[in-house]
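Attaching a single structure in C-alpha cells format; questions to follow.
For this view, one protein chain was removed and the others were kept in their places.
A and B are the chain letters, set down in written order, and residue numbers restart from 1 in every chain.
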Amino acid sequence: MDLSELEKDNTGRCRLSSPVPAVCCKEPCVLGVDEAGRGPVLGPMVYAICYCPQSRLADLEALKVADSKTLSENERDRLFSKMQEDRDFVGWALDVLSPNLISTSMLGRVKYNLNSLSHDTASGLIQHALDQGVNVTQVFVDTVGLAASYQERLQQRFPDVTVTVKAKADALYPVVSAASICAKVARDQAVKSWQFVEKEQDLDADYGSGYPNDPKTKAWLRRHVEPVFGFPQLVRFSWRTAQAILETEAENVTWEDSALEEQEGSRKITSYFQGEGPQARHPHRYFQERGLEPATAL
Amino acid sequence: MAAGAGGADGECARQHVFLLPEYLKDASKKIKSGLMFIKLVNPCSGEGAIYLFSMCLKQLFEIKVFKEKYHSWFINESVQSGGLLHFATPMDPVFLLLHYLIKAGKEGKFQPIDQVVMDDVFSNCTLLLKLPELEKLLRHVTEEKEIDNKKYYKYSKEKTLKWLEKKVNQTVAALKVNRVNVGARVQSAAFFCSDQILSDKEEDYICYAHGLISDYIPKELSDDLSRYLKLPETSAPLPNPPSKRLKVSNEPVEAKEDYTKFNTKDFKAEKQKNTRMTAAQKALAKVDKSGMKSIDAFFGVKNKKKIEKI
C-alpha cells in the first residue's frame, strides 16, 4: 500500500483509493465499511470501504476473506494483494485519521467525540464511492456502538441505498471483511513506518499493540513522556491512559476553556485592589482592554 | 522582586520578556550607562511600581506589563510560565514630582525641592532630582521663589490643572491619530475604530483622555480636572469604576474573546447582532471553519462561564 502521502504529512487526515473498476459503475454494488485502530492510544485510526458488484460476491468470498482480527498479519497482506489483483471487480478507499487529528478533535473547544468522528468519516467514504460513480445499492457497516441509531442516521443520509449496521459485520459479510483487511493493513503499515514529526528523537518503535492495556505500550508511553510537550504526536493525547501519565509525569498546563471554576476564584488580583475602599482605583479601560497594568515586581 | 530561581529539578531562573526603547541599547555602549530598575510610587494608587531609570540619559521609563490569563512563553529551548510582556516607555516625570508636591503642598509653604521629593519607602525618588531641566518641569505645576540664589517651590493647583488640560489635549490628538476606539462601552474590544465610529463626539475623546491621564494622578486631582474640563458628571466614574463594578467593566474584555473567531469586518458590520450571539450560534460559527463536524458534535458545548460569578 502506498502511504507516501501520509508520510509527507501525518498530522491531519489522508485518503487513499483504488481505481474504480468499470463494472462497479454499471452493476449494482455491495459496499462494506470497517475500521482499524479505534482503541489504541497510539497511531492513526483507519476507516476503509470495500465494494464489488453483487454478481461477483461469490468471487470475493472465494478469496477467503475473513474478519481481519482472525487473520495473521501475513495473511492480511496476502489477501490485500489478492484484492489488488482482482482490481477488475473489487475497489476500495480508506481514510487515515492521524492521532493528531483525533486528539485535536476530541480535545477541541467544541468537543468532537470519537463516535461522531467515526460516523462522519464512514459517511464521507460512502459518499466518496458514490461521487466516484460506484453504483452502490447496499451498504454493510460494522459497529461497536449502538447499531440501530447509527443505521437510522446513515439510512437518512443515503436514502437510495439499503443500509445495514451490525455488530460483528466484519465476520458476517465478505465486503466488510475485505474492508477490515484494507483498514488493518493500512493501520499496521502506518504505525510501522510512522514518520515522527519530532526531530532527532531516539524513539524506539517497541510500542507493542498500541492498546492501552498492553504493558509494552504503557512502558513505551512512560519512556517517552516529555515534561513540557507530553508525547510525540504519534500518541492520542485524548486517551485516558495518556492523560493519566501526563497528570503525574508532565508539567501542568492550563487552558482558557478547561480552567476549573475554582481557578477563577483564586484569580490574582493586582495591588490596586489590595487597598479596598473608596481609594481603590482600577486601570483605565484602555489598559484593561489590552491586558496592561503597571509592573509592581520584577 | 523574587528571583524565582528554583532549586527544583529542571527549574530555571525566571525570564522576563521586555520591550525597551531601541536607543537604550546605544546608550549602553558607554561603560557607565547607569540603567536600572527602581521602585517608585505609582502616583495613581500611591503604591509601589517598577520604573526604569537611565542615569546616562537622565530619563524615566514607566513599566507596563501585559498580563492575560492562560499564556506562557517558549523562549528558545525553554518554557516560561505566565506569558508576561513588559513594556518600558518614556514617562513624564512631572506626574511623579506632582505626587510629592501635592503632599508637601498641604503645608502651604515654599520649600526647596530636595525637601519635597523625599520618601522613606521609595528612597530612589531622589534620582528624580537629577533630571535635566528639573526647574522647567517644576514650573508647570508650582509657584517658585528665589531667595539667595536658592529656589523654593510650592504646589499650584491652578497651574497643574492648566498643565493637565494640555496633557489631555495632546492625548486627544494622539487618540485620533491612532484611531483608538473611545466610544461608549460597546460590546467590543475592537481596538481601532471603523469609519462610522470616527464620528465620535469630541467629548468622548476628552473623557477618554481624561481617564487615561487619571491613571497618573491622585483621585482628587482627577476629579478636579474633570470639573475643570467641564466633563459631564456621569462620565467621570467610567474610567475608574468602583471595585464592585469590576466585573461589569471587564465585560467587553470577556465578550471579545468570542468575537475573535469571526472575521473582523463582518463583526464590525454586524456588531449589534453579534452582541446577542448564543453559545449555539458561536458553536455553529466555529463549524463553518472546520467544515467537517456533524451536528451531534455539539452536544459538548458548554455555556460560557458567566464572569459575574467570580
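Methods note: a contact is a pair of C-beta atoms (placed from the backbone, for glycine too) under 8 Å apart; a residue touches a chain by one contact, two chains touch by 3 or more.
By definition in this document, contacts and distances are computed from a predicted model.
Considering only "Mini-chromosome maintenance complex-binding protein", "Ribonuclease H2 subunit C", "tRNA-splicing endonuclease subunit Sen34" or "WD repeat-containing protein 20", the record for the omitted chain gives "Ribonuclease H2 subunit C", by its UniProt protein name. Touching the chain that is not shown, out of B:L20, B:M118 or B:L161: B:L20 (per the contact rule at the top).
In the complete complex, the hidden chain is touched by one of A:R56, A:K184, A:R236 or A:R281, namely A:R236.
Seen from chain A, the chain kept out of the figure touches residues 9, 11, 100, 103-104, 106-109, 197-201, 226-230, 232-233, 236-238, 242, 246, 251-257, 286, 289-292, 298.
Contact residues of chain B toward the unshown chain are 1, 3-6, 10-22, 24-25, 28-39, 48, 55, 62, 64, 66, 68-83, 85, 87, 89-92, 121-124, 136-137, 139-140, 163, 166-167, 170-171, 173-175, 177-178, 180, 189-192, 212-213, 253, 256, 259-261, 264, 286, 289.
What we mean here is this: only the chains that are shown with their structure count from here on.
Averaging C-alpha coordinates per chain places the centre of chain A 47 Å away from that of chain B. Listing the residues of chain A that touch chain B in their complex gives 109-113, 116, 119-120, 227-228, 251, 254-256, 259, 261, 264-265, 267, 271-276, 279-298.
By the touch criterion stated above, chain B contacts chain A in their complex at residues 1-2, 10, 16, 37, 42, 44-50, 62-70, 79, 86-87, 180, 185, 189, 191, 208, 211-212, 214-215, 219, 238-243, 246, 249-250, 252-253, 256-257, 283, 286-287, 292-294, 296-298, 300-301, 305, 309-310.
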